[in-house]
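My questions all concern the structure below.
Yeah, one chain of the complex is gone here, protein chain that is, but the others are all in their spots.
Our next item is subunit A:
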Amino acid sequence: MIELPDDELDKLFRKSSEELDPQFDPEDWNKLKKRLDAHDGKVAGGWFKKWWPLGLLALLVPAGFVVYFFTKSTVSESAKTKQNVAITPRLEEPAAHPVSRAEENATRKPEDPVAPPVSRAEENATRKSKEPAAPSVSKMIRNKEAEIAKSSSISNSNITDYQRRKKLPRSQSKTGGVYLEPNRSKQEGGDGAFSINKIAESKAVRSVLGNNAVSQDIIANQDRIEQTISEDQARLLISAATLASRTLNWENQPEIPAVTFSAPEPASEPAKPEKVKKDYAKWAVRLGYSPDLSTVGFKNYTKPGAAFSLLIEYGLSSRLYLQAGVVRSVKDYTANAGEYKLPKYVTDINTPYDVDGSCTMFEIPVGLRYNVVRDEQSKWFVGTGVSSYYAQKERYNYNYEHYIHGQKPYWQGKTGWFLLSHINASVGYERTITKKLSLVAEPYIRIPVKGVGYGKVNLTTVGMWISLRYTPAFK
């Protein structure tokens, strides 16, 4: 036994400590440099670790708005188009009417030697051209007759279409399914609302023709027409000004709402298949985060790690989806040393009483998801499958009851693949945010079927995925 006094002993160790000059190891600096890079955000990983929640939020919020407004405008446009389809017949009618009226008259009265009433525009044009050259009026009228006859033959089919469209269901029509045209008098089968034009037109023609001898026949014919509508004339002349301002008066007829009512019915039919199509969206992508609570034998829980997932889903049917993807997780756990298969060189010198594990793992899950309950806004589902693990980085700290020099303090490294090592089970709830985005909450469990990692531990993991599910445009 050495009998060194305290001060001598202290001096010996103090001197030794002061003069000790361990050699610089570049590897130590490299390790620190990596940490500093991560801290300063000079590496993608470091920046990502620090700022990923904010980055994700910054991406998702505008993306969500864009998707929302895009889908909204698309829906409203398609709705508008559908409405237009429904409304078109009604809107087109007044425009088509003046032309078809003349055409129809020409068609119905081909034997009439006098030109039937023509459209107001045509009449105005006729009047303008007639005023400066009165003697050529008969020629112009002949031309007009020819034009009308020509146009009537061309537009026969249009008239037929028009008449077909205008025909109302008998149940909703006071006229028993026959549309009363406003440009005809009651004697002619119309409702007489527009027949003022005929009178005005005939008067205008007469004033243009005046006392021209050539036009006496025409005037006589005009008189005949006026005679046939004399009953209406009395009524119409009284309210001519009013009727002029009520050009769409015919729309207020009780039959018209029946037109608008019946039109949307066929338009709503094609919407149905779209709805069905949405439910059958084939592909979806899920980006998720979950706390990772790993344990061996459901005891000695430590702080939870973190897991991030990227999953692709393929719809086998509207309810059944095939899922696959990749999960990166950090698993922190503590287990008794007996639950590890420790190598001899660890246990030969001293046996640890427990081991603290910290492992960075990649997981390849493959499974099925079944939508048990679903409606427009939400879905409840269950999932099951298998997972393979890749141990990328492992560290096991061995904790000993007694210190013995030379005992192994830890093991660090990676052990690679463990195929089909776990069975997965989960239940989940999906809530629709927009047409293409939804939020998913999915508690899960990974049940070990074989050991993983350096110590081949049966590692059970529980957690809850909080995921964003995106359904791309292609379905």
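Things to note:
As a convention for this text, a residue touches a chain if its C-beta (ideal position, glycine included) is under 8 Å from a C-beta of that chain, and two chains touch if they have at least 3 such contacts; residues count from 1.
The rule we apply is simple: contacts and distances are computed from a predicted model.
Missing chain, UniProt protein name, picked from "RNA polymerase sigma-70 factor, ECF subfamily", "Spore germination protein (Amino acid permease)", "Two-component system chemotaxis response regulator CheY" or "ABC transporter ATP-binding protein": "RNA polymerase sigma-70 factor, ECF subfamily". Note that of A:Gly297, A:Pro409 or A:Pro472, the residue touching the chain absent from this view is A:Pro409. For subunit A, the residues touching the chain absent from view are 1-4, 6, 9-10, 12-14, 16-25, 28-29, 31-33, 35-36, 39-40, 399-405, 409.
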